[in-house]
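Below is one structure, written out as structure tokens; the observations come after it.
Every protein chain but one is kept in place in this view of the complex.
First chain written, first letter: the chains are A and B, and each begins at residue 1.
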Amino acid sequence: MSATMNYLDGNAAAGELSRIFAMDITSAEGQCANCGAKRRFAEAHVYSNCPGLVARCALCGHVLLRFANVRGRVFLDLRGTTYLRVDAAKQEEASN
Amino acid sequence: MEGTAVLERLTWRVAKVVAVHDETATARTLALAVRDWPGQVAGQHVDVRLTAPDGYSAVRSYSIASAPNSDGYIEITVERLPNGEVSPYLTQEVMIGDELELRGPIGGWFVWRNDQMEPIQLVAGGSGIVPLMAMIRSHRSAGSSAPFRLLYSVREPETVFYRDELRALSNQGDAAVITFAYTRVTPKDWPRAPSRIDAELITSGTWRPALRPTSYVCGPTSFVENATDLLIAAGHDRERIRTERFGATGERK
Partner (left out) sequence: MAIISRGFAGRRSAAEAKLPPGQYLTTDFPVLSAGPTPHISLDRWEFTVDDGSNVVKRWDWKSFRELPSETITTDLHCVTRWSKLGTPWEGVSLDVLLADVKTDLPYAMFRSYGDYTTNLPLKDVMNKQAWIAFKYDGADLEPEHGGPARLLVPHLYLWKSAKWVKGMTLMPHDKPGFWESLGYHIYGDPWKEQRYSND
């Protein structure tokens, strides 16, 4: 396995993140606080083979989100994301 | 509050294995009856949790292979990885009647809904075929007329999942156009030498960009990056390409 391709994507983080997010996070648009790129969270590079979960901007590699589920306490750091935008109307449709 | 959409919080549900079916020498489909299953959209996955008697647990993600139905059962296809912790158990130990825990359905981006009418391009690398097969099956059971094409890259003919079903679809012609690509060993008299997906295969095996298809690319990370770069180089709009990466060895943790 090439160590340079040791990431998955936002789809792989969705199950764990459902502990905190009430809406589907993969289709949320997020803006990287470092480079300003706006991408769907599904396209973020996710590193989950570590003591937590780290999502990085696919363009610049900056940490967008860090998450850890440590014995029932859930930690979330979203400092690397300027915003997450969820299309509430579409979510409503999707859950019907 | 109007406009708020709170999805049902994902809880761990009990699923019972009701059938098993080997797809290849190393991949097995498990049919699971899930208590109170809310239904899914093609492309979504579940997280499966296994717990040892001492409380140790392992969680892995598996795409749902079956089309949405109202019977409360789903199918997942698991590929046995040589150093896997969970896949050897699921493909060799698990018996009909065993119970697993799973959480889902998960994912709202890498999905195909049967009200989508635009041409659809599916690009699968190895076990990446699983969620795309759910889309093909969903397309068929909904009687959708959206034009579907599949480019399916595998190591060799014996590693094709859903072989008979894909062959039957191929023979129907109008259901889905399927192009196979072999990276190590080709069938006898195959017109192309083994190779990974390249620009030529994209040109001959996928919808042209002018049709503005929505593309779904799934497989190991390096496969997805290569195929996506090629689609973009061929003129496809990045915004219309959706991707799902499995681990480099095919396992999603």
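Simple rule for what comes next: a contact is a pair of C-beta atoms (placed from the backbone, for glycine too) under 8 Å apart; a residue touches a chain by one contact, two chains touch by 3 or more.
Everything quoted here is computed from the prediction, not taken from an experiment.
The chain we do not see here touches A, B in the full complex. The chain not displayed touches subunit A at residues 3-4, 6-7, 45, 47, 49-52, 54, 56, 61, 63, 66-68, 70-71, 73, 75, 77. Contact residues of subunit B toward the unshown chain are 12, 14, 49-53, 55-58, 83, 85, 89, 93, 98-101.
Here is the rule we use: only the chains that are shown with their structure count from here on.
One finds 21 Å separating the Cα centroids of subunit A and subunit B.
Only residues 3-10, 41, 45, 47, 59, 61, 103-104, 106-110, 220-222, 225, 242-249, 252-253 of subunit B touch subunit A when the two sit together in their complex. Interface residues of subunit A, counted against subunit B in their complex, comprise 1-2, 5-12, 14-15, 18, 22-24, 26-27, 40-43, 48-49, 88-89, 91-92, 94-95.
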